[in-house]
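Got a structure for you, questions after.
Missing here: one protein chain of the complex. Every other protein chain is in place.
Read from first to last, the chains carry the letters A, B and C; within each, the first residue is number 1.
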Amino acid sequence: MLPQWNRNPPFNFTRASHVVLTSRDLSASRDFYTQVIGLVLTEETPDTLYLRGLEELAHHSLLIRLTPEDQPFCQSIGFRVSDDEDIEKALHHLRSNGLSVSELDVPHQGRTIRFVDPVGAVIELCSSMDLAQRCMREFHLFKGGSPQRLDHFQVATHDVQLATEFYSELGFRLAEYTAGNGDELWGTWLERKGNTHDLVFTNGRGPRLHHFAFTTPDAQSLIHACDVSGSLRAGDIIDRGPGRHGISNALFVYFRDPDGHRIELFTTHYQFIDLEAPPIRWEISDPRRAQLWGFPASRRWFFEASEFEGAPVSEPLLRADPPTLEAYLART
Amino acid sequence: MLPQWNRNPPFNFTRASHVVLTSRDLSASRDFYTQVIGLVLTEETPDTLYLRGLEELAHHSLLIRLTPEDQPFCQSIGFRVSDDEDIEKALHHLRSNGLSVSELDVPHQGRTIRFVDPVGAVIELCSSMDLAQRCMREFHLFKGGSPQRLDHFQVATHDVQLATEFYSELGFRLAEYTAGNGDELWGTWLERKGNTHDLVFTNGRGPRLHHFAFTTPDAQSLIHACDVSGSLRAGDIIDRGPGRHGISNALFVYFRDPDGHRIELFTTHYQFIDLEAPPIRWEISDPRRAQLWGFPASRRWFFEASEFEGAPVSEPLLRADPPTLEAYLART
Amino acid sequence: MLPQWNRNPPFNFTRASHVVLTSRDLSASRDFYTQVIGLVLTEETPDTLYLRGLEELAHHSLLIRLTPEDQPFCQSIGFRVSDDEDIEKALHHLRSNGLSVSELDVPHQGRTIRFVDPVGAVIELCSSMDLAQRCMREFHLFKGGSPQRLDHFQVATHDVQLATEFYSELGFRLAEYTAGNGDELWGTWLERKGNTHDLVFTNGRGPRLHHFAFTTPDAQSLIHACDVSGSLRAGDIIDRGPGRHGISNALFVYFRDPDGHRIELFTTHYQFIDLEAPPIRWEISDPRRAQLWGFPASRRWFFEASEFEGAPVSEPLLRADPPTLEAYLART
Partner (left out) sequence: MLPQWNRNPPFNFTRASHVVLTSRDLSASRDFYTQVIGLVLTEETPDTLYLRGLEELAHHSLLIRLTPEDQPFCQSIGFRVSDDEDIEKALHHLRSNGLSVSELDVPHQGRTIRFVDPVGAVIELCSSMDLAQRCMREFHLFKGGSPQRLDHFQVATHDVQLATEFYSELGFRLAEYTAGNGDELWGTWLERKGNTHDLVFTNGRGPRLHHFAFTTPDAQSLIHACDVSGSLRAGDIIDRGPGRHGISNALFVYFRDPDGHRIELFTTHYQFIDLEAPPIRWEISDPRRAQLWGFPASRRWFFEASEFEGAPVSEPLLRADPPTLEAYLART
């Protein structure tokens, strides 16, 4: 059943802001994200990389911390709210709803809080950041996929229904969704910024970060990222694509970074602003949902993801699996 | 002096919605807009064309009415507000401010009002439209420039300062601007939907509609529109470009339709959401402002535009002219 | 061992000219080749389709004949020679070498002969064709992948060494090759027209036509063909890609037509004219050979192909198989 959308939420999420990952080798991460993906390195310390897209004014949209451990994690995904007042409202609202919220002091970020949402994902909210330079007019700096800005997150969760209800109440609006037998939600595409998604939930062992996504200006940039990945002998890191999603209509490619974290490069979505526009429903059995061109994704794409640090993982409530590349090849 | 931005406006403009033009030959208009630009024809009557972009769900974003007169006009530019309640608020607010507002009954549009703004431009506000089909996944229908959606309007006005103050009070936020001697505003780029502009004012004889703009997915689509324009022997209609605007960073091309109305095709802007992002200032004397690659626009581009039907035109208060192509060529 | 290249061959092959296929349903073929691929239909009879690329002046480069049989075939692949005198020279040379050669009367073709080469493939030679119109400046006619011209053929053969020796003696020059243990030839890329290949032989059950290839102007056109294939619900027909070949450096995608014949769309090769340029050697075990980005091709791509009508198929002499997608997925 589709959750009710709250048009007047308690505070104002504005956009996906940043993701915090851990890495076992910052040098390998830096090379991958600056050369293949093409992000700009805002700042580097012995144990942290701060990266951003070419058009981003904010100090960082990707923060990578060195870990001495064997397993890399996602520490949190971050959203922007309008201002400090929103942070106050969020603090109050989330605590009133029984969630654990802490205040954080993160370099280069304005007021920042962190909470664990009802499906276990670790979320940061932040009101502002230090300003860097927009590099969008510095075309001689464009590399790899020429990523413009962080756009959205996809989180695998054991309970898509619960996650969707929580964020709908916080003002996220459903643009598209995948449903299985009856009306059980298998995946939900939720938005705040006026196009199809800022936050996606899909059914699976979770909470785990399936991927974060940066926009590219066009198909050519996306293909150039693949080519650079190949020419730097980093070709194994292409996880899926290029292809065209039915959902959201984006041209996409997915890479795995040196720690296995998954990043999507994609051309932008369609606009989704008018209130009379209904969400689009897709059947889980429809392969065009995920790939308009035919080939489904591999099991690796469906079942591997980055755990949130400190968050226990649960088995999915729903047992409807989408078609996989392995099954597709066996059939043909 | 930069006007103050009102973050809590009296009603909620959401986006540029539609433009209403008159034409002396609907058949020529239809051919141009469907073949060269690539818009979808939603509906056609003996005296009206309703057109929309490939991803647009709303019934029309370009409405063309047959005129028996010699001079074609812009009848109005239209914006969407959230809902009927917003229309009520707008009616009340605009009348309270002494503006003349009328209610309109336009086929396929929900509640619609029309007013004349303080610089004389004719504006429609509309709360909803009949739904058509999004054609963005019907790639076999893509033609010409594969236009996705209406994005913004540029209006020439005799008083950029006044226009900017009016719309700032209504919640439009300044993203970029061109200033002449001292801080006199020559052009202002104002936005509502989270990227650089939905409404632009530039100094000149006005009010006149300088152009309306549709997004294209990429540079290739924009070039294909030029090629189709050339292969259909419609090449004279290219008015400027292709080129890269410094302002907003868009790759652009401008066409003139068979009645002389100007339409821009452009790749999308950068995101402009965070409150701490300051507007970008450009000097009127800086040619990179308008064209990062060097060539300025011709006098024709600067000085020709579509008058609003019934609206008297005033000479600009500011006498600072930008560099023109004619002057550039004479110099070299 | 690499065969000796004969710089002064007995007659002058100039380029790949046309391919002749049979189809069980001409209407399905026509829709696929004109809508998804984007070829121009020069002429149609109840049992034949004549198609050509957008820039091609010659009457046809793809000829499809209706078959009442269950199995579709390739009837022949055709090359152009300079002129009628070359046809005479070819007749004489091929017969002197004990090959069976017949003269053909094909509508719209100048003098034409057909022979069976030493590995069993059926080859046509043709000196000229009726002239159609080049449509390359008719951009409003561009559809699907906007194919420009027929470029090359790939033939699976049981004996790559023998095939390569035969065509080297006829003036084809080796640009790149794949070798297995020692120096056994697994695949050879042979050219006449000054870039990497007009004719390719790869090891496998043969003779069978693996694919024929048309050039596209750019990556965008190639992706548009995929998108149109998806939007016309013809997505299963994508057989491989898009991807980047290491060999020849082409961006590629492979489709299967309604009869299972395989067609490649690809961006063009690099120039290969200078005599001092050595052929490039690739190891069969190197996956970058076939796909610079990582994913190998599926078994279907490697092992399915179109038989030549009337030509018995032999098992390959060489038993070295390349890495497959199935094996790659099982490993990861």
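Heads up, the rule we're going with is that a residue touches a chain if its C-beta (ideal position, glycine included) is under 8 Å from a C-beta of that chain, and two chains touch if they have at least 3 such contacts.
Quick caveat, the model's predicted, so the values are computed rather than measured.
Engineer: Just to verify: which one of B:Val101, B:Ile238 or B:Ala277 makes contact with the chain not shown?
Structural biologist: The missing chain is touched by B:Ile238.
Engineer: Can you tell me which of A:Leu131, A:Val228, A:Ala277 or A:Ala320 touches the chain that was removed from the display?
Structural biologist: Answering carefully, the residue with contact to the hidden chain is A:Val228.
Engineer: Against the chain that's been left off, what residues of chain A make contact? List them.
Structural biologist: Contacting residues on chain A, toward the hidden partner: 35, 137-144, 218, 220, 224, 227-228, 230-232.
Engineer: Under the stated touch rule, tell me which residues of chain C contact the chain that is not displayed.
Structural biologist: 14-15, 55, 57-58, 80, 82-83, 128-129, 131, 134, 136-137, 148-149, 193-194, 217-220, 246, 249, 267-268, 270-271, 273-277, 292
Engineer: On chain B, what residues meet the omitted chain?
Structural biologist: Touch with the absent chain occurs at residues 218-220, 223, 226-227, 229-231, 233, 235-238, 242-244, 246, 251, 287-288, 291-295, 298-300, 325-326, 329, 332.
Simple rule for what comes next: only the chains that are shown with their structure count from here on.
Engineer: Please work out the Cα centroid separation of chain B and chain C, and write it as a whole number of Å.
Structural biologist: Inter-chain centre distance comes to 49 Å.
Engineer: Between chain A and chain C, what's the gap in Å when you average each chain's C-alpha atoms?
Structural biologist: 42
Engineer: Go ahead and note the Å separation of the Cα centroids belonging to chain A and chain B.
Structural biologist: Chain A and chain B have C-alpha centres separated by 33 Å.
Engineer: Two or more other chains touching the same residue: where does that happen in chain A?
Structural biologist: 218-220, 292
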